[in-house]
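Below: one structure, written as structure tokens.
Yeah, one chain of the complex is gone here, protein chain that is, but the others are all in their spots.
Think of it as A, B and C in the order they're written, each chain with its own count starting at 1.
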């Protein structure tokens, strides 16, 4: 591993994040949370929602309508244009139905 | 007493009504209720509010601003143009401040 | 199939839990209960007590007419209005409105409507007993009349 590769692992690419899934997103993906390394180029919420389906059938099925998926970065709602920045916990879920 | 006088006592003039007073109207008139005979010609709420002050100082004082006085005929709010009709209980009071 | 409101005017205090249970106990069709409790404030320490005069008979009937309007206007499953009279001290309850419905907006709107009309049309009058002085009648507020007007269709 070169010095430059180590440097890039602390930037916004190739870094490890915790993903959490709720409600039918959780059921379709089949797990409630996991830690993954984001590919280079996955910089925004939109990027993430279009990259995750490449990881397998269950992801593709859960996220086939990316527009309806809500995302939270470190416990705060984020819109799809928002950069993931240094978020360490990213949650994906359907529109809320509490209250 | 003639037959015609008896007939007129059941019409809208010279008939007995119970008057009730509340809050500062009651305090200023000095009594909470009384039964009085209405003069001929006292046909509407407006007539009543302008006739009562002729009965004495306390009435004149209580009703010196007739526009602010609210009136209920048989437990129902009435506006000043309304005929007293056959109301048997007429209440006079200031604007309500409950709730 | 119209509901019958529970209406009480008395010196007696009320209890939120009792009144809420009166509306919901044993039911599985109610999705929302909104309660409004009006309490006596001490006006920054100046007020020693409120005296609430009312017109017996008309008070209950007028509240009944306001309640009937609310029941005709919103799909309510229960409605309670309790107004106290007599002497009330700071911190004590004055009035309770509780509205139950399948959905939240009807319950909120009905309770708010009831309070606006209670203020401007139910025959109650408040006298404030301030510390070290005789009582003074509370004046009606224009803001209460304005609040009532927003319900006119």
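The rule is simple: contacts are C-beta pairs under 8 Å (C-beta built on N, C-alpha and C of every residue); 3 or more make two chains touch, one makes a residue touch a chain.
Since this is a predicted model, take the numbers as computed values, not measurements.
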- Visible partners of the omitted chain are A, C
- Message: Looking at the full complex, which residue from A:19, A:69 or A:91 touches the chain that isn't shown here?
- Response: A:91
- Item | Residue numbers in chain A that touch the chain omitted from display | 20, 22-24, 72, 75-77, 91, 93-99
- Message: Which parts of chain C face the unshown chain closely enough to count as touching?
- Response: 15-17, 20, 24, 26-42, 44, 90-91, 102, 104-105, 107-108, 111-112, 115, 147
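Please note the rule applied: only the chains that are shown with their structure count from here on.
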- Geometric centre distance via CA averages, chain C-chain A, whole Å: 51
- Mind checking the centre-to-centre distance between chain A and chain B? Centres are C-alpha means, answer in whole Å. 77
- Note on the structure: Flagged in chain A as touching 2+ other chains are none
- Residue numbers of chain C (touch at least two other chains): none
